[in-house]
Structures are given as structure tokens and as C-alpha cells.
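Worksheet for the structure shown next.
All protein chains but one are shown in place.
Labels run A, B and C following the written order; every chain starts at residue 1.
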Amino acid sequence: MKKKIIASILIIIFLTGGLWFLQRLLMPKYQGKIVEGAMIEEYYKETEGHDVLFIGDCEVYENFSTMTLWEEYGITSYIRGSSQQLIWQSYYLLEETLKYEKPKVVVFNVLSLKYNKPQKEAYNRMTLDGMKWSMSKVNDIKASMTEEEDFIDYVFPILRYHSRWQELTSDDFKFLFEKEPVTVNGYYLRTDIMPQGEFPDPMPLDDYSFGENAMMYLDKMTALCKDEGIELILIKAPIEYPYWYPEWDEQVSSYAEENGLTYINMIPLSEEIGLDMSHDTYDAGLHLNVYGAEKLASYFGQYIVDNYGLEDHRNDPKYTKIYEEKIKLYNKMIEEMNNITEEE
Amino acid sequence: MNMQQRNVMEYLDKTVLQYPDKVAFSNGDIKSDLTFAELYKSSRAIGSLLSIRGYYAEPVVVFMKKHPNAVSAFFGCVYGGCYYVPIDEEMPKFRTELILQTLKPRVMICDEETAELSRGMDYDGEVILYDEAIKTAIDDQRLGKIRDEQIDTDPIYIVFTSGSTGIPKGVVACHRSVIDYIENLSEVLEFNHETRFANQTPLYFDACLKELYPTLKFGATTVIVPKQLFMFPVKLVEFLNEHKVNTVCWVVSALTMISSFKTFEKVKPEYLDNIAFGSEVFPIKQLNIWREALPNAGFTNLYGPTEATGMCCYFKVDREFDLDDTVPIGGPFRNTRILLLNEKNELCKDGEEGEICVVGTSLTMGYYKNFEKTREVFVQNPLNDLYPELIYRTGDIGKRNSRGELCFVSRKDYQIKHMGHRIELGEIEVNVNNIEGIRHCCCVYDKEKDKIRLFYSGDIETGEVITVLKDKLPRYMIPNKVEKLDRLPLTANGKIDRKKLASM
Amino acid sequence: MIFTSAGFIAAVIIPAVLYYLLPKKAQWPLLLIASIGFYFAADKRYLIFIFVTFLAAYICTILMGRIDLKTKAYIDSNKDKITKEQKKEVKGRAKTRKRIFLIIGLIIALGILCVTKYTNFVIDNINLLLKDGSKIREMNIIVPAAISYYTFQTCSYVIDVYRGKTTPQKNPFKLMLFVSFFPLLVQGPICRYDDLAPTLFGEHKLLEKNISTGLTRIIWGYFKKVVVANRIAPAVIALTGDTDTYKGTFVFVAMLFYAFDLYCDFTGGIDITIGISKVLGVDVKENFNLPYFSKNIKEYWNRWHISMGTWFTDYIFYPVSVCTPMLKLSKWSREHLGQKIGKRVTVYLASLLVWFTTGLWHGPAWNFIVWGLMNYVVIMASQELEPLYAKFHGKFKVKDKPLYGIFEIVRTILLMSMIRMFDCYRNVPLTFKMIGTMFTKVNLKIFSDGSLLGIGLTAADYIVLAVSFVIILTVSIIKNKRGHVISDNAFTLRYSLLALLLMGVIVFGAYGTGYDMTQFIYNQF
Partner (left out) sequence: MEELIKILKDLHPDVDFDTCETLIDDKILDSFDIVSVISEINEEFDVVIPAEEIIPENFNSAKALYALIKKIEDED
């Protein structure tokens, strides 16, 4: 009998261990050309909290250089963003992050207000798979799933990715347990340049008001920040496309006013920020490259320092060591990225 | 909209003064052309004859070849205060017999050939020969009196729809709903006196309203395309060019037939700049071929049931679509309201699917001699418990996309439950249609055997279709049978014949 | 509902855990609740159908039981007073009265089956004969899931009660459980009341042995279904859909693929059913006995879908062939047509009926009917050829050579697989034509020119299939030799292998949407 119990335990360990291993192996690693799926989980490696927390989609994680904020103002910041991060995903990520730290300022990019419903499985996966388990994640999954998706596939991602056994590459083994950083404090940098081109004319819409569901999560976000005593800043990154309709802008403005929030639409501020869209973007104007992101961070940093009285941590021994490393990584990334760009 | 107008024939009365010698209806053969003056004269002659013989406010069967004269006979009935019921020699026999049984008409207008055929039918009323009828002396007084007595809720025509059960039901439409429809359709599609239509649908479907009445309203021209041309795409396009056709309102299959055979590599429509389509989902791949070939043309998706007088929604294609998108049906015409009702009879929330229901003047009167079926689908608006207000339940499932545009999802009966999953047959079709080499495809569900069956035609093997679908669809949505056919069977008005496929 | 849906798995695990936590008295009621829940989840309306079938069976059998009791009481109390003739008459009268309830019960149960499943088939066929104008329109009827199975199961119970073989179940809830027991509702088998009742209503302790055999069967079943059947099915669909392209040797490939597909799908499903039942302590009779090791078709039908075969034998073949008119016919034909033919008449006629109905039972289509009749022809032909075989074997003495055994097995598999192609093509003439091309348009090039990679299977798929084939074959051979695969005592070995197999099923199973890399490529913003 005793033998059986021991054998049972060993077999259960073997089974769960095996499945866990296979799951890790089969999940996409997002370490090559597509890195957006690896961003969310990187946060858990942070050891210290941050003054400023950005949440939102690519309009934050590609446009604000967190290292510039540090170097110029001594602001510690982190961007919790992922591609096409929908507003409820931003909300739940904020909720989750607040369990780990308490920033002074939260910055939310409002573009995702335009989506009122779950969109695409691929983006859901990139945002959700990296999250640690918590009620926030459960609620996030429930809010994000498209009709075709199953909750169980999130609980056991192996069920979703099992057929990848046919496509495993050496990367899947190499990054099995340890992935390389793809961002610095959530900022994903690019050094290539592709000048802004012409954008198609904006399409007239039937209805310009944001969806109920999206607005509900904005309300929740506002309430959460209020409860926690955090300043919430709404921003719209200085990117002209996808088009940000004046009607949308008005709605956010009046919402901010009603709720006593700050809302900055940076599109008209482009010149003031010093952006040169023939140089500061890597994909013809959809996102900024590192040159643009540094300018934007520099501008925005000044703004929050002036208005929110953030402390300069550059001489704080708690941070100096950590950020020395981060800056090193940042410069290394720039260098590597430059090499790749040149090769191409 | 001209608020004074009570009768559709007022269009012709006015236009004949403006363009008496312009060709109104043609079938490509000059001898058959009808100018507005001829049309006016012949239809008033027929109207006079009907009235003299004592036919009034009753169905008149028009059993004629697809020919300009048939149109003149239709209008003759309306002048005479009767309503026309078009039938056609190509209609399946059981259908014509059923129609005659339902109507028990006293009079039928035929041409020489069809008069012959009518003898073999179970019909004992009077047969009026078209050629004889137009010789009747026009009795302006009679016709004037008839016009004065008519009100705009008097019927104009009855067309029979097949309905999902297969038993044809006669939809009765009146002046008011047709005028409402024609005014709003013309506004959306910007018809004018230079418009040259090519008619595709048989004259016994309501779809031909789109050409007939705007032609009268604007003094435009309609060319009736010989049916056999729809099997030869290159010849068809040449025909359009020859007749300088600039506007078509066709079913989707007729358009995809042209694009899927690579016709545009040989010949392109030179004058065509206004393309309206409907009745089926336009596969994006095919739509793109059209848009590429005719970059300056306007494309409009029309949607609507016969029960709401032809079309009730439209969408002007204004952007590129992803291959797995469907073209929205947009929003209603002016003076029509669309309600999306969910299963609990509440208005659908954002993105929720529900049945498309139509409210407004465009509603027809209902089904002829079938109060029971009429009551099933023409019902009291469930959102209104204060006064009577009819809505028509289309049986189509729709939803609003993130832009607020109405999208057709499927017929209620194409939503199936298979292996415990709710499946949209249309979704499978969308994915199949996007595969290179597919010409037409159609998915049907075999309930008795619980099997999804996919039929397609094109230059691609089933193996390849399956390989692609395996990547695109979850397992349970992969059809249980996939069969390649040389061509898919079509119904009389050119749509894919699902019922026939289901019984294969 | 199917075995591979997450819902099914959850709906099995939860009752299974509760089953052993609740007091033992609550075990069978729990199964009843779970079964009703299953139907409810599939489609609420199904419940009405199954309930009517159950109710008819319940009332009819209770009434039959009452007649039996009364008759017995009457005879017992009047033992000395009545003569043997009177006794016989009383019994005869009772039988006639019982027959009324039998017929009512069967008409209701089979009537629902026929109306839901076959109405449109009948209409279609009548319409073929009718002129255009008078065609009947098809009906819109829902077909309840598993109706063929539970109807047959219920009928067997009603007939057994009529025959006095089974005493009627007085507790309606227990009978409802017998009719609706959920593991059976996906694809059978058709259980007999006497086989199922003892363990179905019994109280069960949690036994390691039940769990281990149950789990083994379940995971093995999933392996066959998810890894093999699901993977190979698209290839079968592809190969049978495009009859212009896939003819000749492709038909042969399709035939083999379908043989493998169907075997894995069906036996896998039954393994899961039996396994789930076993975990619950309920013994469901085996439905397969390594059918592909059969040496002739008759043997094959004794080893494939056994529950269906015995049902047709017990409730159609025997009653029809030994009923009085049949016996009279047999006698008459022996006298008038000679011993040789006379002897065969009954068997031939009864078998014809059996195979016709077997075909029809599989589905409302001529394909299935012709499939049934083909089986009939082959079985009868081999019956007639038996003397010839005997002669052949007398002369050559190959019968006991192992190679000849393998020849017989392969022959049977090929023959059965060929007949089964009626299941795959659209209609009967097309099937004949395609089978014909298999012989006339041999094209062996398809094995080397890559055509087999264009039918929905990648090279990786072929490897998985080949490895699975070897595993299944090895397991079958071991089972055939020793009667079991892993001994009950090899605890560690069994569970280790099961763990491995489970991982294999999860990774190599063909389920869900394929992982389409391009879909995950960052393309918007």
C-alpha cells in the first residue's frame, strides 16, 4: 500500500511536471521578430516600484522612453502595455500592478476607447498569456474572450498551442526557462527610420460616441485611482493615424473635466514636443522610434515634474544601481538594433 | 418625395411628355424596343380593355416571355386598376399551377407563344392576347375615372416568393410602398435620365422593380439581358458595353460569375459605374476583383425582403475589407426603420445578434389569401404596447459592427447546432470563398445525419480546400463532407439553390 | 455533445467526483440527474422525446407485469380446480393482452424514431415518383441526439418484459436512468436491461480496480479518437469529395484511411463510454472484440458493433425466422422446391430483413441501405461458398498456416472497407463508379509524387499516424494473445504509461484551431 502511494505521488509529479514542461516548450516565445507577447510578463522581474505607470497599447510602449525619464528627471516609470491592449485589459493590468506597487501617477492612453468589444484572439493571447494568475487575470480573460475562445485554453495554454510541436525552433528550447528582455521598463525601442507618409482620409462614422462597455472601464479606472489616491492622466499620443476624431477628443475632454482628471491630446503639440516625423518614426508615422520616444519622454517628463512634484531619484541609492544596469541594457539594445538595421 | 403622388403610373404620365421618343425598355433587339410613347399608348390600351371587359381590382396574370411587352402589360394592369401577377414559362410547372390555384384569376394576358402553353394549364378564365389588346381604343374617360377612384394602398402586383418551406407565398404590394421604395432607392443610387439599366432578374421577382419604376420616373432606359448570356461571362460584358449599360442591380451570383472566370482579363465593362448587388453575401475576394477592374465605379450592397417591397437597407462600399469580413448591409433607406430584436424581443445591445425587423411604409400588405402566414411574420411591434404598429420579421440574423453598421449574419435557419457547438454556416462559406480558385461555394446542414456539407465549384481540389480550412477553422467547424461540383445549381433568380444542394 | 468538447469532460468529472462523496444511496439518482442534465445541455427539446419513449415503456411494462401477476395468482389459487387446457387458455389470453401493450409500447418508441429520422427520407423517395405539381414538401423536424440508441435499448427492454425474461422495473426513475444513462448517449452501445441493471442501480465503493481500468479505457479511447481519427478524417473528406481528381488508387487510399478512421473513432468512443461507466462502477458490455482480426465477414460482424448485431439477431432475425408463417413457408418450400432451397428460404428472408433494417438504422439514405444489402450479399455468398472452401482446405491444408491466417484477415478488412465506401460518396451509383476506378485506373505514382501531402495531411501528420498505427497494432496483438495488455498488478507501469499516453494525446491530438503563425504576426498596431 505504501509503495502504491509513493508510486502514485511520483506519477502525478511526472505527469504534471511533464505537462508543465511541454506547455512551456510549446508556448510561443515572442523573442524574434514579434516581441509583443513577451512584454507583460517582464514586469514581474521588477524589484522596485515606480513613480509613474503608463498603461495602454502601442501608443505608450513604443512612444515613451522610460530611460529618458530617468536620465533627465530621475523619474522611475514603467509601461504596462501590449499590442492592441483593450481598455479592460489596461484596467485589469492596472488593478494587478497596484497589488505590487503604488505609483504616484498613472498615465492612460485613450486610443483603445474606440473598441467596445473583444477583437482578436492573437492580441488577447499576447496580452493575457504573460499575466500571473490572480482574480484580475480571470476577470480580464472573461472580458476579453472572443466568441470562439474558451476559458480553459487560458488556464491550460497547452490546449491552445499544442499543435506547435510541428513548428518548434531552437528558440523554443533556448528561451524555455529564461527569456531575454524585449523592453526596458516596458519601453520597446526601435532605431530604424521611415518617414511619415500620407495617411488615408478619415472615414466618417455613423456614431462617434464611445461604447458603453469601454466607458464603463474608464469609469472603473478613474474610481480605482481615486480610491488609491493616485493621479490619473489621460493622454492621446502624438500620432495622427489611426485617426483620432475631434468628436472623440471632445468626449474625453468633457469626461476629464467632469471627473477632475487631466487630459492631454498631444497631437497638436507635436511641434512643441519637437517631433520631426520625417525622422522620428520607424513605420511611416504609426509609431515613434527611439529618437522620437526620447523627445516625447523629455517633454512629458518636464510636464509631470512641474505639475505632480515627482521626486528626483537619481541620487537615491535604492535606485541608482538598478538603473545603472537598465541604462546599460538600453544602450546595448540601441546598439544591437542599429546593427540589425544596418544589416538590412 | 413627391407627397401628392398616389399612383405609380404618374411617373409614366409625366415622363412621356418629356421623352416621348426615347427608348424605355429594350431587349437588345431594335424591333422589340419600346419608347415611352409606345409604352404609354400600349399600356393604356390594355388598361382600357381590362376595364371594358369588366375586370377591376383583381389579379391579372401576365404570362409572357421576358420581353419589353411584358412590362407594358404590367403597366396596363395598373392603369386598369388591377394588379399584375407575373408568371413565366421558365417557372417550374408546379409553381405556376400553385399560383393559379391560389389566385383563381379570371383573366390572363399572354403573347402568341404563351397563349399556346396556357391551354395546357389548369386554367379556365379568359386569355387576352397582348397583340390584340394593344389595338383597343384608349378610353381616357374610363382610365381617368379609375385613377380618381384609386387610393395608394391599392395593390399593384403580387409576386410569389419561395420561402424557406418551399411553398410559394404571394406578396401583395401597393402603390404607396412601391413609390416609397423607388423614391428612396433612386436617391441612394443617384439614378437620372441618363441611367441605362441592365435587367438580370426574371420579371416575376420583385427585384426587377429596381429597374422598371426608376426607368419611368427618370425617363431612363432598361435593357433586358437575355438569360442565356449569364452563362457566357465574356459575351455578357460585351453586351453591357454594346448597350452602354452604366447601372446594374443584380444578385451576387450573377456578378461573381463574371469575376470568378477572369473575364476582366479579356474585356472590361466600359460604361458601368453604378453597381448594386444583393440577396446574397458578396465574397470579398470577388468584390475586390470587381473594384480593381472598375476603380471608379460605385458599389452598393442592398438588402431587403420581398415582404418589405424589395430592398430596405443599403451600404455604399467605402473602404477596403479584409478577406474574412463581410460587406455590411449598412442602414435603412429613408422612411424605413430597422429593429434588431433578440430572442427576448428586446432591442439588441452593441454587437449582440438579433433578428432584423422592418418597420415603415415599405412594408407590403402581406400574403395573398394567407392570413395565417401573414400574421406569423407581420406582427405587432413588441416594443410598442400602446397602439397598433406592424413590423415585418425577416427571419434574418443581423448585428451592428463597431462602426454601428448593420451586418447580415445569416438566415435564422443557417445557424445550426452541431456537435454541441453553435455554428454559423455563413462563416464557413466566408472562409471557403476566400480560398484562391473557388468560384462558388455553399454550405448546408443535414439534420438527420448531423453533418455539415460543403459544395463548391472552382479549379481547386478538395485536398487543398481541407488543408486551408484546417488552419482557419476550429475542428468542429470543418465540414463533414466536402464535394466539388462542376457548377452549383441556381434558383430561377440566379441565387445558389440551397434546397437542391441539401437534397443531393 | 461530443467526447472531445471541454463541456463533456467537465460534465463527466463533476458527477464522477460527487458520485463517491455522496452517500451510496444517492449514487444512481445522481446518475439520473447527470443524464437529464446532459440532454438538457444538448437541447432542451430532446428531453420531451426521450421522456415520451420512457413513459410509454414504463406504463406498458408495468401493465404487462400486472397481467403476469394476476394470471399467476389465478392459476395458483385455482390450482386444483382447473384443467391443463383451461390453464393453457388462461395463459394464452394473458399473452394476447400482454401483446397489446407490447405493440403499443413499440409503436410509440419506434414511431418517434421513424417520424423524426425517416419522414423526410420517405418524402424524398415518394417525391421521386410524383409529378412536379403534386410533390410533398419536406418537414422541419428536430432529430433528438442518440435517438437510435436509446430507442433500441428501450425496445429490447419492453420485448424482454413481454417475453418474461425480465421483470418490469417498478421505480420509474430507475427505468428513466436505464433509458437515458449519459455515457451511452453519444454512440451507444445498445445495452440490455438485464446486463446493465445490476451495476447501474447498485451501490458502489470506490475501487482502485474500477478506476484503473476505467481510466485506461478512457485515455486509450481519447488517443484513438483525438490523435488518429480526428487527424485522418479531413483526409477522408478530401479524398471522397473531389471525384474527378481522386479516383483510381486514391480510392484505395481513401478506403484504407476510412477503415482506420472509423475504427479509431468508433472503438475509441466506445472505450471512453465503457471507461466512464467503469469509473462509476457500472459495467457496460463490450461492443468490439478486435474486429480487424476477423477471418471472415460473419466473424467480423460478431466482433464489430456487437450490441447492434445481437440486437438485430435477437429481436428481428430469430422472431422473424421462427414465426409460424415462416415455418410454414419453410415447410412448403421444402416440399415444393426441394430440401436444398427449402432449407435456405427462412434464413435468406430473415437475413435480408435484418440487413435492410441495419442499413436503414445507420441513417436515412439509400447509401446505407445499399451498404446493408452489400453485407447481406457477401455473407450469403460466403455461406454458399463454404463447401467449396472446405474442399479447398481439404486439398491444400493451408488453413493452419499463420500466413494464410494473415491473408484471411487482410481479405476481410479489404472487403469490409470496400463495402463501407457507400458511407463516403454522395450516392450509390457514384460509389459503384469510384470503386470501379480503383481497379481500372490504378496509379501508383501518387505514392511518390507528393499528392498524398495535398489532402490535408502534412508529413508530420503521417508520422504521427504511422506511429499510432504501430502502437494500436502492437496493443491489439498483445491483447489478442494474452487477453489483456497490462496486468492488473503492474500498478506503476500502468499509470506511467497512462501518463505518457495522456501527454501524447494533449500534444499530438488534433483538436482546436490550428496554430496559424501568420495570425499571430503583429500586423495592426
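In this section, a contact is a pair of C-beta atoms (placed from the backbone, for glycine too) under 8 Å apart; a residue touches a chain by one contact, two chains touch by 3 or more.
All values reported here derive from a predicted model rather than from experimental measurement.
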item: Left-out chain, listing which of the shown chains it touches; value: C
item: Contacting the left-out chain in the complete assembly, out of C:T119, C:T199, C:T313 or C:T357; value: C:T313
item: Residue touching the undisplayed chain, where the options are C:R45, C:K331, C:K401 or C:R482; value: C:K331
item: Sole contact to the chain not displayed, among C:T71, C:S294 or C:S321; value: C:S321
item: Sole contact to the chain not displayed, among C:R137, C:R163, C:K391 or C:H484; value: C:R163
item: Option touching the unshown chain, where C:K285, C:K343, C:K399 or C:K433 are the choices; value: C:K343
item: On subunit C, residues whose C-beta touches the chain left out of the figure; value: 88, 163-165, 298, 302, 313-314, 317-319, 321-324, 326-327, 330-331, 334, 343, 346-347, 350-351, 383
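The rule is short, and it goes like this: only the chains that are shown with their structure count from here on.
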item: Geometric centre distance via CA averages, subunit C-subunit B, whole Å; value: 48
item: Chain centre separation in whole Å, for subunit C relative to subunit A (CA means); value: 54
item: Chain centre separation (subunit A, subunit B; CA means) in Å; value: 51
item: Subunit A residues counted as touching two or more neighbouring chains; value: 148
item: Sites on subunit C at which at least two other chains make contact; value: 510-514
item: Residues of subunit A that touch subunit C when the two form their complex; value: 4, 7-8, 11, 14-15, 18-19, 22, 26, 28, 34, 36-37, 57-59, 83-84, 121-123, 125-126, 148, 150, 152-153, 158-167, 242, 286-287
item: Contact set on subunit C toward subunit B in their complex; value: 1-2, 4-5, 7-8, 41-43, 117-118, 120-121, 124, 132-135, 137-138, 140-143, 230, 234-235, 237-246, 363-365, 426-427, 451, 454-456, 510-514, 516
item: Sites on subunit B touched by subunit C in the complex; value: 92-94, 97-98, 165-167, 417, 419-421, 447-450, 461-467, 469-476, 478-484, 503-504
